[in-house]
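One structure, as structure tokens, below. Some questions next.
As you look at this complex, bear in mind that one protein chain is not there, while each of the others sits in place.
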Amino acid sequence: MKLWAYVVRRLLLFIPTLIGLTFIVFILSHAGGNNLVLAEYINPRLTGEARTLLIQKLTEEFHLNQPLYIQYFYWLYQVLQGNWGFTTTPIFSGTVITAIDLFFPNTAMITVVASVLIWAIGVPLGIYSSVNRDSVGDQVLRVGSFTLYAMPIYLIAVALIIALGVYLKLIPFSGVVNPILVSDVSWYKNGISYPTHIILIDSMLHGAWQVTWDSFLHLILPSLTLALATVASIIRILRASMLEVLEQDFIRLAWSKGIPAKLVYNLHARKNALLPVLTLYGVTVAFLLGGAVVVETVFSYPGIGYWTTQALLNNDVGGIMASTLLFGLILVTANLALDILYAFVDPRIRY
Amino acid sequence: MLHLERMKGEEENREAKKNNESYRSGRLENLKVSVSVFIANKTALAGLLIFIIFIADALIVQFDPQLIGIQSPNLLVPNFQNPIPLPPSPEHPFGTTYPGIDLFDGIVKAIRIDLAYSFFVVAVGASIGAIVGIISAWAGGMMDEIVMRLTDIVFSIPYLILALAVGFILGRSLWHMSIALALTWWPLYARYARSQTLSTKELTFVEAAKAGGVGRGMIMFKHILPNVLPPIFIQISLDLGSIVVIFSTLAFIGFIPNADIPELGYLTSLGLNYVQTAPWAVIFPGLVITVFALAVNLLGDGLRDVIDPRRRS
Partner (left out) sequence: MSEILQVRELKEQFYTRRGIYKALNGVELKLNRGEVFGLAGESGSGKSTLGLTIMGLLPRNASILSGSVLFDGIDVVAPMRDYASKSNHRFSFRKNERIIKKMNEELEGVRGKKIAMVFQDPMTSLNPVLEVGYQIAETMLFHQSSVLAMRRLARAKAKRADLEEAMKVIKNTNGDETVVERFFEERGLKGLEEQVLSIWRRPDLPDARKEKLILSLHSEKLGAFESKVLKLVQERGSVPSWFSKLPLFGRLAKKVLIKEGYRKAVELLSTLEIPNADKIVRMYPHELSGGMRQRVVIAIALANNPEVVIMDEPTSALDVTVQAQILDLVKHLKTKFNTSFIFISHDLSVLAEVCDRIGIMYGGRLVEVAKTREVFESPAHPYTKLLIAAIPTLEEKQIQEIGGTVPDMRFPPSGCMFHPRCPYAMEVCRQRVPEMVKVSSDHHTACFLYSQGEGST
């Protein structure tokens, strides 16, 4: 089938997946019974008559006395409208939508930077490792990536903190910017920068280059941690994939044509070897998202991961459920994008 | 002519003898080759050794903690007189972490807890997943579709976050954390087992067996399972490391409130605030986890070398 037909088909698959996602989040959020739902909106200090009245009112408003499958549709309706509930955490209290609006850009920032790092580092190293099989460099890389793969993300984060932040005193490892620098700046209020909520970009827009540099420094460790945690498996997969491709007949044909080795590796082999990596990148994105939760917590980086752990620690139901839905949404969209990208890259899929 | 016939006859006799012997000795020879391949792999051996040490630790603490001086295997013992982390010394071989917990003591206890719960997660999650996957692939049709959709839905949420959410709903305790992890883990195995079963099912020798009139149940047991189970088993051994890591990660970010429980991730988080002044407090617990995960991975790799027929030649 032609390329566009494939894209359309894939988009159609997107919708039931989304529905499934919303369904599972709904089940989760109501699995603890109505109490959990109500807890989101009721101030725990409220007692007595006022409390019962409030509970009654909320039960009616949220149709909590209806059977579950009916509740689902009311809930879904709310979600589609943008009403994702409330969150109460030390770093932020208010509607979930606002929380997402404020925190998501930062998470996007570190995950994108991490992805760029992963590809920029992982691909050349993976190819090098396979082309120079069993060389010293290859063995070092294999041991290194094996170790990184075994290390929990928080440990990589801590190791980087110790190495770069403490001993070499090079890079800051907490927060997103040095508060002194932004203490009286027009576009930064209460920890939120305008208009994009990403300090790096906003400072550039406002020409505050010192702030830009500082926020860039703050960006390094979180992104680097994410990248290091993931690049290990990319290198392994790419190496294995390249080794398999290099055994193939068409590579032997390429050699028999007398074309330079560089071309054989970087065109003939690499193009084929990257395909499985791309296929598995969906799993990598899932890993990145989960990793963002840990990384942001360790570095106190105000993104949706940090918000999630804060919600967890403060028993904020609304926060947890909303963040689950959000992460699911991001992952499903990312998978869609990856599938379409793959169709562009592998000619065999299209026809 | 005579010469030719005589030679032919001898040849046939020799071959027949060889065939018989090789059938019986074939399996023994295979086992010997397997073991020798495994032993030749030094890293896998190292992994096995380390793994055994960890298991030994867990067993000792479980059955005879007094042997190495452990008093309360399920609790961390704080020392509020001296809450600030102390560097390693003869008294505290790994130093202490906040609030005054001896790291060696804590780690030895934590290994048992981590291993126990992780084994549980893997055993339950993997078994259920594998069973579901194999049956789903074998049965095909509607059931297969349902299982596929179900796993798709579970995969649409990053597993750390899903485990977090499920665990939160169940209640924030160590036990519930394990259940949550098992619940989020089984779809992976279901998918994996399913694809293994499907690819084995398609192989011609299964068709040959069917054509020969072998019953469906027999095919399942004698042909499919022996091909499907080994890779699953290897995947399980590899995943043990991953599960311990994820388990400790959840504990690290504070899943369990008011924890006094010896757990490697939790121990690491205790030292986080003192990372500048007392790096050992985070290094030691983290190192222990890494070493375990490494050992398990090496072990799994070594097993895979042995079992995967392609790697043998």
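Just so it is clear, A and B label the chains in written order, and each chain counts residues from 1 on its own.
One rule holds in what follows: a contact is a pair of C-beta atoms (placed from the backbone, for glycine too) under 8 Å apart; a residue touches a chain by one contact, two chains touch by 3 or more.
The model shown is predicted, which means the values in this text are computed figures rather than measured ones.
S.K.: Among A:A50, A:A163, A:I259 or A:L341, which residue is in touch with the absent chain?
M.R.: Looking across A:A50, A:A163, A:I259 or A:L341, the contact with the absent chain belongs to A:I259.
S.K.: So which of A:H30, A:H197, A:H218 or A:H268 would be touching the chain we can't see?
M.R.: Answer from the full complex: A:H268 touches the omitted chain.
S.K.: Touching the absent chain in the whole complex: find that residue among A:N83, A:S174, A:Q248 or A:T333.
M.R.: Selected residue, touching the omitted chain: A:Q248.
S.K.: Mind listing the chain A residues that contact the chain we can't see here?
M.R.: The list for chain A reads 133-135, 248-250, 252-261, 263, 267-268, 271-272, 275, 345-348, 351.
By our rule, only the chains that are shown with their structure count from here on.
S.K.: Quick one: chain A and chain B, Cα centre-to-centre, how many Å?
M.R.: Roughly 26 Å, centre to centre.
S.K.: Over in the complex, which chain B residues touch chain A? Could you list them?
M.R.: 149, 152-162, 164-166, 168-169, 172, 241, 245, 248-249, 252-255, 257, 265, 268-269, 272, 275-276, 279, 282-283, 286, 289-290, 293-294, 297-298
S.K.: Looking at the complex, which residues from chain A come into contact with chain B?
M.R.: Within the complex, chain A contacts chain B at residues 16-17, 20-21, 23-25, 28-29, 31-32, 36, 146-147, 149-155, 158-159, 161-162, 166, 286-287, 289-291, 293-294, 297-298, 308-309, 312-313, 317, 320-321, 323-324, 327-328, 331-332, 335.
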